[in-house]
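Note that one protein chain of the assembly has been removed; the remaining protein chains are unaltered in position.
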Amino acid sequence: MNEFRYERAVDAASAKTLFANAQRAKYLGGGTNLVDLMRENIERPDVVVDVTGLTQTIEEREDGGMLIGAATKNTAVAAHRGVRERFPLLARAILSGASGQIRNMATVGGNILQRTRCYYFYDSAARCNKRERGAGCDAIDGFNRIHAILGASPHCAATHPSDMCVALVALGAMVHLEGPQGAREIALTDLHRLPGETPDIETELAPGELITRIELPALPFAARSTYRKVRDRASYAFALVSVAAALDIDEERGMIRDVRLALGGVAPKPWRAFRCEDVLRGAPAKEESFRRAAEAELKGAVGLTYNGFKIELARRVIVSTLAELAAPEEARR
Amino acid sequence: MSGGRTMGAVGGSLSRVDGPLKVSGTARFTAEVRLEGLLYAAVVCSTIARGRIARIDSTTAERVPGIIAVMTHENCPRMKAPLAFLRDPNGAAMSALPVMQDNSVRWNGQPVAVVVAETQEIADQAASLVRINYEVEQSALAFEALLPQAQMPKNILGQPSLVKIGDAEAALKDAAIRVDAVYRTPRHYHNAIELHASTAQWDGDDSFVVYDSSQVLAVERTTLATMFGLKQDKVRVLAPFVGGGFGGKTLWNHTILCIAAAKLVKRPVRLVLSREDVFRVTGGRTLSEQRVALGAKADGTLAALIHTGTTAVVSHNSFPEQFTFPARHLYAAKTMLLQQKIVELDMVANTAMRAPGESIGSFALESALDELAVAGGIDPVELRRRIEPAKDPEKGTEFSSRNLVEAYRRGAERFGWADRRPLPRSRRDGEWLIGQGVATAMYPYYRRPGAALIRLTGGPGRGA
Partner (left out) sequence: MRFIINGRSYDAEFDVRTSLLDLLRDHLQLSGTKKGCDQGACGACTVLVDGERINSCLALAVQYQDREIMTIEGIGAAHNLHPLQAAFIEHDGFQCGYCTPGQICSAIGMAAEHKRGVPSALTADLLAEHIAFSNDEIRERMSGNLCRCGAHNGIVEAIGQTFAKELGR
């Protein structure tokens, strides 16, 4: 780890100032990703601006939406009664991620900006276009079991590892930013970029822009939602494939009125399954619809040497998760 | 305990005597030893598998404030080659290669420099600033590609690499029931939670003590004394508490380099491997590709038992991983072919790990036996009962005692074997498929000369 100066921000304004006064600053949340990356010499900031003192409140709005401070710890979000009631998929997604200790340390903002766990990204002796544009990618022909089947490019197939973000994009979360040019909002699903030819640029954030809050628009039917995570271990492991889904069913007619669905473990960004949702809206709440929808979303999926299994796995997890949500209340436990 | 009466501690139930120390965090492990003037080390590991170090540029590293020294093959104290485990009766090292005595690189991960500094943070940072140019040579890395060139080692732990009784391949061909399959096992790593660590302190030039997370103290002392050209009684190896070993904590390069660095800088040095470097500097269990072929009569008795295969080793150790050993002793067969081969790769030396040999060999043998039971429509427990040998299958010697059949019988009773449904996938519990199987595990009991010293103290009413 290189030497750096540590600064602690008391609010967004001071955070931006401290950031701007440095050559190569980074915002620091719980440190569960950044400290690790600094230790590996992948991140080398000269100034670290601690933003854990910023807003940690969770505000329930009357219309049913929520505003969550970016410095709120993951555990606090998952444990919050309002989140559990209105957005259970979010609570479940967070609880399925990392370990109890890490959930206690990690902030919402840091979770969003965490970087890939691709082995070659982490190995300074390996070629990685994300660490060094144009260097090459050793994952494409390497051990790529955990890599992307959607959204990858010939230059990078790294996945975004967050569970929380998968639920958030399913919910259409908006990210509130404050930067040198002022405040703005961006949909979370637009915040992360696909690698294309520039895998080194991972987000649409301008230098110095700080995430201050996450906004969850009201979504009444999100009360009927869940998060399914498939992984090699029963706990404390990243997703091979995960699904966040919310379902609004017209029980009388057995038709899907509305749906939200997103995939994790399969793409360089948390993957909102728009194609899947389009097929499902207005379709019968039956397995045949779920299959067609999964098919539509995975049509462009491409497997590498070791991760092709994810395509069929994603298909099955989508279908199974939707079936679970579509089952009558009593059966759903 | 049947039939025993307790005598003091013997025969009774005791809690671990080191329990209070461990649960209160006061048991002192290797990297927790406090020494005056202690320095911290970090290793730099090679990123090529085979070749030579052409140039080491440590100028930037040396300029970091707090750096004491950068040790490379250019300034490392001279040492004799390590005494290797199994090659030498006093060998504790898993590799016979000289340590940092020349510019040769023999595996990706080999320590090529050690940085010593006032703090761990400075040592780690400086280590990342050491620049090395290599002359890359061709390396043997691909196990699969090299299989055709595999050779039999001279012996497997003193036992023959080849056991041939009758013509097993011919008997296999004519057998009523046959299974013939390839079983592959991957590399395994011990990953003891305590990182490999050493803390070394010299007393002048002819004596040192090393605190080491080690499982092999006596031979480690002898090996180290030999390497540094010292009398045995001038070397002490201390390991009161070891945070897991599982076979992985014998003598590896980091310990040797820690002692060498302490000699170089004339101050005590602590070297703790990072979790990543544990995979580079220390080895794990080799991978294997095994073939088990069983030919049986209709009643399951074996006409042929074939267990062959190949593991990956290095040219500078002797650890072939004795996977054919269970087959030598467990089951009766009219003909047998047991053979082990090795392929030499340019990798970190493989080593013993939790039931070396028998564990991965059992996987292959017992799986094949299961397949045979299915092929022949015979209950797997009954099958093993029928192939129980009267004498040792390999050598024909008598067993001093053997209760395997009784163990099967009791196990079947206790585990409700009679209620088992033999057809795979026939039993469900919600989203779970439930199955029940059986396998035999064997582990050898090696006897060596031993001694114990008992000192009785005290007069009447005291001591024992």
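First chain written, first letter: the chains are A and B, and each begins at residue 1.
Throughout what follows, a residue touches a chain if its C-beta (ideal position, glycine included) is under 8 Å from a C-beta of that chain, and two chains touch if they have at least 3 such contacts.
Predicted model, so just to flag it, every value in this text is computed and none were measured.
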Checklist entry - Which of these, B:Gly37, B:Pro186 or B:Gly244, touches the one chain of the complex that we don't see? => result B:Gly244
Next on the checklist: Out of A:Thr57, A:Ser99, A:Gln181 or A:Thr305, which residue would touch the omitted chain in the full complex?
Outcome noted: A:Ser99
Checklist entry - Considering the entire assembly, which residues of chain B contact the chain that has been omitted? => result 15-16, 18-29, 31-32, 34, 119-122, 125, 190-195, 241-244, 246, 272, 274-275
Checklist entry - Mind pulling the chain A residues that touch the left-out chain? => result 1, 3-6, 8, 28, 30-32, 35-36, 38-39, 48, 50, 52, 75, 78-79, 81, 84-85, 88, 91-92, 95-96, 98-102, 104-105, 229, 234-236, 333
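In this text, only the chains that are shown with their structure count from here on.
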Checklist entry - Any idea which chain B residues touch chain A in the complex? => result 47, 121, 124-125, 128
Checklist entry - Any idea which chain A residues touch chain B in the complex? => result 1-3, 39, 41, 125
